[in-house]
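Removed from the display is one protein chain of the complex; every other protein chain stays in position.
For clarity, chains are labelled A, B, C, D, E, F and G in written order, and residue numbers in each chain start from 1.
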């Protein structure tokens, strides 16, 4: 039922903005995803798929399933040839609690898909400040920092006051009551008293990674202006 | 125009719940406040007035104005005889930033009105964590802690993870954008990852002080059960 | 798939703030909880688990299941050795209606886990004021009062006007229409006309109990300053 | 500049639904109100004006000003001949606090304009329950009860559990923080645990009175069906 | 597991406010409802049960199931002896669309449970005004009118401008997008341009019926003051 | 259980406003829909059914099922004789992404049901502006443009700045976090910087098509005034 | 201080989309507006200015003031040569109440600025349905209908059920309590039960007129396809 006129892939995106198009699967049927992967396969294109849960993977055609490297925790999959990951981690992905790990892993996987190294630093929420303190030098050693936090999302403010690197906060939907859905975490990081923190949508680990990729790309461009 | 049937003072409140009635002035005309103070003076009663700005003080009758000890920063006033303040401070009133000081002072003045000692510890927001670290022993020395914070209100979570005392958070309306009106600060402290923090309404320094007074009263009752 | 770097238990919390770390299970997989309990068992640590429903208990490893004392109504479990509960109840846990009992029981179980005595007083909502009136002396006999109420949450205001003890209100998500999710109950208790009521997040019986524990601890410290 | 085609008075309303049209002045210029009163005067019609503050009264034409009976507290005015008020009060208008009196007076004045007797019972908020208890028999003696309350608006729930009469709640915008604007009071009365309470818009004393008038009219119709 | 201390029935409610207590089943387990019905049966008491869906009925004890008169559309049940219904309908229950019928039926059943006659007038939404026009005389013949409407809830405003009877609006959760959950319908009726309309919570057919019952009771009391 | 007094079909609607009544199925049981189709069949009437998912189709009576032309993607069905569709497409239905196609198809099917030609132009979101640029002449060739877009809904603003035709925006509920439910898309199109864009409810492809039908009808009327 | 690089006028807009650029003055200083008018005068361009209040007009340079045709009610001004207005009114601009007239006049003036005829039909709110009924034929005679309504905004639904023309609803910010700011009116028209109503932003009379202009333009284009 999915006809060719229902999608139009943006194969030029990587050249234009340095980021390949990814397939956001939450709003799409298995049939639509199969059709998109057919088109990708035809061109020999790779793809990152996000918000792809295990049930939907199982509904895909067997041929496509075989070519997917799927991670159920982060609900991401790589279609096509993986790229080697840099040895040195340029990005620290910090998760406030264990429940924030799936969002943090979405960021990590997106970075790996693009060949960037990244380090996960988990369960360093501010209710036990010593856990952050003993990891702060490790965090500082990365030029870019992503912080995933739900509930009151106090962690990005504290990190932002301790490290000089760009801090990209990803509010998560972890929590209940006033925290339900992640809006409190979102507003908290937007209102942060630590200067220069930037924010992406709730649970958007993919977007945080893309922002980090833009930034690493810009840094390289600053260093090598002649190559532009 | 304000007739006697428009108010009915609760002179038995102190005996019933250990807290004297206070006059919330924001929604009342100078004429209404004058009528209430007349009734108080008639009975020889003392009163705490809150949300009383300088313009409204100047609209009160001269006789009442003379008997008021008014603080324009906290917009509080004492009517009638002050009570001596305990030497030892039982309550630490912590303000995240300079802009949170008016709310913190409302709490301090309410405690002083009831004769309780309290210490102001200001400008210890988490964006510069060393400011909190160097004051944390001082805070810990108080059996009750009130924390006033606006914007992302990350401070109560951090304090709650460092001290064992009861922590009463007062979100303040300091901030703009998503922080406007204090709702982000409120939700942030309600969703705190530090266990056992309690919360009062936005900018309610008076309520936080009343909660501290209930608590000190309960502690004394626990110690001296025979005297109940 | 859950690796050791995804969690970092805060075993020093009890010493630091008088409250042991508890495991909030709502956002965690059975696999993650098993890994945490393994780490706890290794150190001989006890744990309180909250928001743990029966389905998730059944997905845990048999060894852990056997060591759990699980209460399906409050969705709490004790892992490890129970502590004897004080004979005298220091905390009254008041529930406005029968539907608020699960939240009230979460508070009761948290207090029991820490060895504190507590009394449940249920179905005393203000629509039939006599039910409250006949229990008010009983409530007053407790130094600390927790009130769980949903819908319009008028009960904490009425209780706060009748008793001198600290009143910790827990708004519940009981209700429909404007009451759905508990936000009306929450705002109602924050805006209470009774002075000195404090509030925790919606359905957060655990947090209310922790606040009561901080308070009882502070009271004891006030009595025995030399023992600090 | 106000031309005749900008308004069209509904002179048949009293006959149709038993309530004369009233002029809501908040959104209208003095010039528009003057034009409407000219049209009314031409037909010899009476009018109730609501939300008419003193500044706007002073901007009206002198001829109209002279014919107005204006009450600055309730911001209501009668234009034209008053109607005698029944000796017996059919409606109790209860105000939780002194700050709720302006809204209560808007209801009282609307009832008086239509010739109905009504009693003001003020400052009986639930924080001091004895104030309500000593007035409850007086309230019960009225066949219809209007309750104006802001902040947490716990009063209508308590009254609704004590009296059999229809209870019309008017939430008021009295309060700050979460209570600002009256939305908490509104939601609280909509979610009331006391059955059969009805509600009107925030600060809508006029609407509550109109509801009472519909009700008194219906009662009379039930008694005298032959006279219909 | 449900112990006797978890509920306390208000058997005196009918005498106090003219309305028997009803059991709101949405937040209760079958086990809790069984325990309540046991207590009712012991006293020979009747009960109205609301928000009771078919699945929960089937989980009740067989003995109780046999004594229930259950209506799956309105999710109401009568427990115990029915009361004869008055021949003459005092209340018109108007439903804007077919989807509003379940809420309208909840009101009808509550009225019938108390022995009051009521007429259902359905599918008269304003998008086809002729449907209302041809029923308006029928509606007018009832001393009390309940109007259930979702989406934009324009119907209560139009009815309120056409009939003199008290109009109790019940916003329903029918709709999607901005109408989802019934908040638009609720706000629309609260902001109605027709004077004297009162409102109850979203989907609260039971509450609207209780308000009508209070009103009919008050009317009878006005007629027969000597009998009080 | 569905009785005839629960619905009242508006068969005169087409004559009155040029649009036949459609059956919104989301809030209705299969039993109610069967009863409505019985009434339609009796009169030989056609019907468009919206929000009718496959599960509900299967619960309808076999006789009705056979007469339905059901599209599961758009959840629409035609009951009765189809009408021939005009050869020339008067309406361009533009979908920002693949996930917006179901809403776009609801609009397309509604137009086809009324015999109007329409063209689907999908996956032209602004993140890859070239996709829109290469289709803009095609869009411009249609006198009316419908644009379905979720998430940030930037597409209608860009289209509105490029084409002179009326642009009817349908915000969709596609997205997560702040985009969840479609409210961000809705507000974005209402606040559009491109002048003269109009908006319908979230996911309301049916409503957008009806607006287009009114417009085409008005255009024809402008051309042939004598025929009115 | 306003430099030339702060604005860039879109002189090609009329050619591109049939609507000239207008200057939204609410967010601009008199100095900025003067600079824009200088640039316009230089090119001999005309301009429509919206949200321009009298105080700001008086702060403009005298030369510009002289060339403005300013209407204080609608806060619009014409700069430059007026265009003759068509004799026949193509658009009916309907205002629910007198307070909605300023928004209705903004729409009227925008239409006049572009040379289109339009008729104001005011004070036909549904609380007195006869006022609408006696004007409905007049409304029907216009191919396009704009309806401005605040509070519950029931009028557009009723009009939409009575006329076949395209109906563009403009919710207004008239009202208080839940109606404050116009959000209830907005949601009400978006959720309208009458099919095919479209909506613009709150108080956006200008936008409604632009939508009408697009529509009239499209109609003309449909009639004269050869001239495209």
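Following the convention adopted for this analysis, contacts are C-beta pairs under 8 Å (C-beta built on N, C-alpha and C of every residue); 3 or more make two chains touch, one makes a residue touch a chain.
What you see is a predicted model, and the numbers here were worked out from it, not measured in a lab.
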Inset, instruction - Looking beyond the chains shown, say which of A:22, A:41, A:68 or A:85 touches the absent one. - result: A:22
Legend entry - Positions on chain A contacted by the hidden chain, ascending: 16-19, 22, 90, 143-144, 160-168, 186, 190-191, 194-201, 206-207, 209-211, 213-223
Legend entry - Interface with the unshown chain - residue positions in chain G: 1, 5-8, 10, 12-13, 16, 21, 24, 26-28, 32, 36, 51, 173, 181-183, 186, 201-204
Inset, instruction - With the missing chain put back, which residues of chain B would touch it? List them for me. - result: 72-73, 95, 97-99, 101, 120-124, 127-128, 130-131, 150, 174-180
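Heads up, the rule we're going with is that only the chains that are shown with their structure count from here on.
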Legend entry - D-G or B-C, whichever has more C-beta pairs in contact: B-C
Inset, instruction - Measure off the straight-line distance from the CA centroid of chain E to the CA centroid of chain G, and report it in whole Å. - result: 44
Legend entry - Centre-to-centre distance between chain F and chain B (centres being mean Cα positions), rounded to whole Å: 57
Legend entry - Shared interface positions of chain B, touching two or more other chains: 16, 160-162, 183, 186, 190-191, 194-195, 201
